[in-house]
Each structure stands twice: as C-alpha cells, then as structure tokens.
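In this view, the complex is presented without one of its protein chains, the others remaining in place.
== chain A ==
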Amino acid sequence: MTAPSANQDFPPPKILTHPSTSPPTLITQGAEGRLYKTTHLLPTLPCALKYRPPKPYRHPALDARLTRARISAEAKVLERCWREGVPVPAVYAMDAARGWLAMEWIEGVPVRVGINNFLGEGEETQTKGEGELVDLMKRIGEAVGKLHRTGVVHGDLTTSNMMLRPRSGTQVNGESEATGRDDRVKVLEGEVVLIDFGLATQSMSDEDRAVDLYVLERAFASTHPRAERLFGAILDEYKTTFKKAPSVLAKLEDVRMRGRKRSMLG
C-alpha cells in the first residue's frame, strides 16, 4: 500500500486494504468523513470513497445509528438525483454498516476554492469580473432548483459542498484575450456538481426548502462576505428553474425573520 502517512494517521476502511484496490490517496478529512481517491472495477475508473469512521466523542449506540442512517440516506438520495438529472456524482457501491460509500470522482475544485481564488486576497474586487461571478451564482441557483424540483433537500448547502467541474474541452487558449478575460475568470468556469448528501432528506415542504436556502445564504455571508451581495442571482435563477419557487421564497422571508428574532436573548 502507498500513502503510508495517511494510513498511519487514519486507518482506512477494510475495503481499501484489499490487494485488488488501487492505492488510495487521502484527499481530505472533511467535516465528518474522510475522502479517498481510488478506483472502482477498472484501474482507469477513478472513484471517490467516502468513509465515516466511528466518532470517538459520540456514544457508540448513537454513533452507529447515525453513521448507518447517513450512508444509506446519502446513497439513496444520490441515486434519485442522478436518475432525475440533478448534477451529482453517480453511486458505485456502499456498505452502510461499515460506513463507506463509493461514487464517481468529480474533477475540479470545490466552489469555495474557486470563489476564493477568484476574489483573491485584495479588497479591490468590486467590479472586476463581476459578470462571471454572477454567472456562477446562476449555475448554483439552477443546480439547487433542480435538486428541490426532485423532492430532495440537501441539508448542508455550502460552497464546500459543491464542485466546479471543468467542462471537457474547455482549454485555456490565447483567444480569450479578445473578450478581456484572464485566468482569474477561468477559475469560475465549469459545471456546478452538488456533493455531500449526508444530511439530505426527501422533502417537498416549503419550510425545508426555505431552510436549505437560508443555510446557503448564511454560508455565503460568512464564507464569502465580499460576494454576499450577489446572492440574489442564485435566488433569481432558482426561480427560473423551479416552478414552485415563489412559495419557497416567501417562506424564506419567514425563516430569515425568525433568524433575526432569535438574537433576542444573550
């Protein structure tokens, strides 16, 4: 096995110690799980293996219950989304009791990284390339609209849980100079793919959908304070994609109000 350091620090699930598996690379220790890159069936088919190790802090009974429920819910919801044309990774295999799920490997970077690369460190980004940012917002709104249309709420919509997959064939050529675009703008190109459905549920309720949007809105405000004012573009495109959006957006107003009221006590 390679990646010895990863193996020492983080024992991988049994499946990844099989001699037939391609050497896994630990990509990230996410919020709850560890994500490995390996292959599935063919050595040429890259695959993302998400493993939820037991949580030492949690009561074992609660831990087992949550892990099992989340892996199966994630697989079930991914399958449903995939069938209905929502941009998500395809499910390859899973074992809920052992806490792992194998799925399609999505190329590219999380949207959070894309936006941060684009905005850079400086304060000067008021107008530069704002069009491209708005365009990305629209693609996010469209993806979320499709998701809700399917009867699924994500439960953890943040810019870490969306990937920006480069469209095949988009190469950086000199020709882009004519439109004044530079590499910074290129970082926002690609298809928005939703990932991390560990907290997703099947729901058609306006309330659940509104909370989903509220979580995303607040994630934007806290993670990308400088892009926050463009959040409206997400909602606009959401409306275009999803017929029932108006009642969800009305509910979103309620959810926001509750948010403001909540700060009443110290």
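Heads up, the rule we're going with is that a residue touches a chain if its C-beta (ideal position, glycine included) is under 8 Å from a C-beta of that chain, and two chains touch if they have at least 3 such contacts; residues count from 1.
Basically, contacts and distances are computed from a predicted model.
Visitor: Leaving aside the chains on screen, match the unshown one to its UniProt name from "N(6)-L-threonylcarbamoyladenine synthase", "Mitochondrial fission 1 protein", "Coatomer subunit gamma" or "Serine palmitoyltransferase 1".
Guide: In UniProt, the chain excluded from the picture bears the name "N(6)-L-threonylcarbamoyladenine synthase".
Visitor: Touching the hidden chain in the complete assembly: which of A:Pro11, A:Gly131, A:Pro225 or A:Pro246 does that?
Guide: Going through A:Pro11, A:Gly131, A:Pro225 or A:Pro246 one by one, A:Pro225 is the residue touching the chain not shown.
Visitor: Hey, which chain A residues sit against the chain that's not shown?
Guide: With respect to the unshown chain, the touching residues of chain A are 29-32, 55-59, 61-62, 66, 112, 155-158, 160, 199, 211, 215, 218-219, 221-223, 225, 258-266.
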